[in-house]
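Complex shown without one protein chain; remaining protein chains in place.
Entry: subunit A
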Amino acid sequence: MFKNIYNWIDERLDITPIWRDVADHEVPEHVNPAHHFSAFVYCFGGLTFFITVIQILSGMFLTMYYVPDIINAYASVEYLQTKVAFGQIVRGMHHWGASLVIVMMFLHTMRVFFTGSYKAPREMNWVVGMLIFFVMLGLGLTGYLLPWDNKAYFATKVTLEIANSMPVLGPILKELMQGGTIVGAETLTRFFALHVFFLPAVLLILLVGHFIMIRRQGISGPL
């Protein structure tokens, strides 16, 4: 049945070449763990992407219960965590995935570095990768404040003090991130907006660039 539906659509829109471009490509021997087990180091980029997809999905579901407001934020997180079925699991996925994505991304960066894959002609992809790294750190930073508990509050205070210590621009940058003169209601809504709209949008654009470039240039050769 699926085959019939697929054929019906394919006859009209000719979709086979599209997914062939995306999915049908050879995996070179030196990156295939079936040939050389040590080639598992080439999996970290894909794992980072896999966890990113889980972060996006679990994050979307969490916003069904979460409110970015200083009165209700903690109460809503406590409610979804303790009263809603699988709340602990879904929030757990987002919580642990946030750390895991940084770990995987770091391992991926190490692999690219030690295999020299950042060298010509792939310099631009390294730069985009670094931008993704900073966006991910930004997502981690802004997400950390959202439960609005003591840890979140003081971690954000510390972050903003670090920003403040920057010469000349520091105080302006701090107030801009804070959305006012204290860490409070406006900081929370600001961090929420960055966490769920601005940074994910930037991340997706960068990821598309990252993937187009890797497809254009192919995986770097063996050592």
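As a convention for this text, contacts are C-beta pairs under 8 Å (C-beta built on N, C-alpha and C of every residue); 3 or more make two chains touch, one makes a residue touch a chain; residues count from 1.
Convention: contacts and distances are computed from a predicted model.
Q: So which of "ABC-2 type transport system ATP-binding protein", "Menaquinol:cytochrome c reductase iron-sulfur subunit", "Ribose ABC transporter permease" or "Pyridoxal 5'-phosphate synthase subunit PdxS" is the UniProt name of the chain that got left out?
A: According to UniProt, the chain not displayed is called "Menaquinol:cytochrome c reductase iron-sulfur subunit".
Q: For the chain that's not shown, point to the residue among A:16, A:72, A:165 or A:217 touching it.
A: Answer from the full complex: A:72 touches the omitted chain.
Q: Quick one: say which of A:87, A:129 or A:200 touches the chain that got left out.
A: A:87
Q: Since one chain isn't shown, list which residues of subunit A touch it in the complete complex.
A: 54, 57-58, 61, 64-65, 72, 75-76, 78-80, 83-87, 89-90, 93
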